[in-house]
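Excluded from the complex is one protein chain; the other protein chains are retained at their positions.
For clarity, chains are labelled A and B in written order, and residue numbers in each chain start from 1.
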Amino acid sequence: MINRIFAWLTDGAHWQGSEGILRRLVEHLGYSLTAVIIAALIAIPLGLYIGHTGRGRVFVVNLAGAARAIPSLGLLFIAVLWLGPKFSGDIAFLAPAGLVLVVLAIPPILSGAYAGVEGVEPDARDAARGMGMRGPEVLRHVELPCALPLIMSGIRSATLQVIATATIAAVVGLGGLGRFLIDGLAVRDTPQTASGALLVALLALAVDMVLALVQRFVVSRGLTGRYRTVQTFDSDAGVTPPAPALQHSA
Amino acid sequence: MKRTRIALAVTAAAALFGVAACGSGSSDPLAAGGSAGKVSSGSIVVGSANFPESALLAEIYAGALSAKGVKVDKKLNIGSRETYIPALKDGSIDLIPEYTGVLDQYFNKNAKTTTSDDVYAELKAAVPATLTVLNKSAAEDKDAVVVTKGTAAKFSLKSIADLGPQAKNLTLGGPPEWKTRPTGVPGLKRVYNLDFKTFRPLDVGGPLSVQALKNGQVDAVNLFTTDPSIADNGFVILDDPKSLFAAQNVVPLITKSKVTPTISAALDAISAKLDTATLGQLVKEVVVDKKDPAVVAKEFLAKNNLG
Partner (left out) sequence: MTWLQDHLGDVLGLTVRHIYLAGVPLILGLLIALPLGWLARRFRGLYPILIVGTSLLYTIPSLALFIMLPFLLGTQILDPTNVIVAMTIYTVALLVRTVADGLGAVPEAVNQSATAMGYKRGRRFMSVELPLAVPVISAGLRVAAVSNVSIVSVAALIGVAQLGSLFTDGFNRAFMEPIIVGVISCVLLALLFDGVIIGVTRLATPWQRAGKASS
């Protein structure tokens, strides 16, 4: 089996063309990144606002948990049946799947943004106010930077979820790496399915690593304490939120 | 003290799952299907492919067999032929409704026949040793290449051959398996010399395919001849003069060792009573009227004194 998968992956013909691996990779990345960016544009401001003002927090806390429970396959089918007939052109396939991807990406990012702002040390907020900063300034200069680790964690979690769901979206006619899974399933071409799976896994890992790098650069060193040579507490239990950063729903 | 509490908690959780496991194990093949070959003789597992007509036919078979006292388990919506034939071979299912032409082409790479009786004879010879087909039905459901009325008028299309000069500008849609199946894209090339601009994998003659044709994402699509949406939308079925899609009579495919006189009698009786018009009507009730396949099956059987 491993041989057949290897053979499939190394076959040059499978990489080129409008249905080749490269094209599907680009499509998959395109769907995923677009959805995460749109979701972030909605969820981060909303989460910051809720965390800063404390309004609507009950809603957010419950939303993230409940949203994780929504089966993405069911949501995809509902979206396609409802929205598909309304469009002509390729939008008929992209819009429903895109909507579902954005809807699934919002809760982790919202949750991260909200938790991040909530978790800011009260002393830091106090100091900011003491320095004369008003509400929005406190948000921008203190709360947002302090919330970044959890926001990034939410974004990474959302990205993994979106990449996984975009794979399933091939069932409703979308492109992307999921095509290898679904087309392989249809004709029981297991090397194709397995190769598709491997590619999705590698893509997810690669994107997560890139985001980890981004996190390294974006999060202030004052928070991570990376300039310190002595750790005074067990950092594993401290910074990591209790719910694992990884999420799967497809 | 604390240990009893933990023990209590674990027992409570275990009890919940125990109930679920027992409940599922006794009431359906969750346990029975998994253990290879332990189902008692005289009981049979009916499967179906992943489209409504197949599920409907499976329900009809299941209903008729139950009425004759055979214990029936159903595993519907398994997937494409490439997925459920291996399931048939490894004993996960025993019986499935099939179509003579495509099944013949699946087992026999050099299938040549096109008429109903010839195809049936060729199929009987091609079926692997452990399987067999019972009597075929007059009811036929064939693959078809379908276009909108507008497209047919625009390019003066009456048969698949007429697509010839236009194909390179047109998009073809169909189930994912059509990309490699002998009756799909390769077949259209081989028999009619058609090279489409792109092939778009959609679903198995379902809402995605109908929608894609209606809204113009594809110019031609694979639908089944019994599909009610063809008539509903004024679609045009292109003729198949070279018989790429040979005769497709409904036929039960069954594991040889599972055949008993009761079972074959019941299934042959269904095949005798089913014809294309009836099948089309039944499919319409399931797909358009959204009636339950099991209910539609029961009504059909009752009407024909088969269940």
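Worth a mention:
In this text, contacts are C-beta pairs under 8 Å (C-beta built on N, C-alpha and C of every residue); 3 or more make two chains touch, one makes a residue touch a chain.
In this text, all values refer to a predicted model and were calculated from it rather than measured experimentally.
Touching the missing chain, out of A:99, A:204 or A:219, is residue A:204.
Touching the missing chain, out of A:23, A:68 or A:129, is residue A:68. Panel shows subunit A; residues 1, 65-66, 68-75, 77-78, 80-82, 160, 164, 167-168, 171, 178, 181, 184-185, 190, 193-194, 196-198, 200-201, 204-205, 234, 236-237, 240, 242-244, 246-250 of it touch the chain omitted from the view.
For subunit B, the residues in touch with the chain missing from this view are 2, 5-6, 8-10, 12-14, 16-17, 20-21, 23-24, 27-28, 30, 33-34, 36, 47, 50-52, 55, 75-79, 83-84, 86-87, 90-93, 203-204, 206-207, 286-287, 290, 292.
In this section, only the chains that are shown with their structure count from here on.
If each chain is reduced to the centroid of its CA atoms, subunit A and subunit B end up 38 Å from each other. Those residues of subunit B whose C-beta lies close enough to touch subunit A in the complex are 79-80, 82-83, 86, 175-177, 179-181, 198, 200-203, 207-208, 211-212, 214-217. Touching subunit B in their complex are the following residues of subunit A: 18, 80-81, 84-85, 87-90, 92-93, 171-173, 179, 182-183, 185-189.
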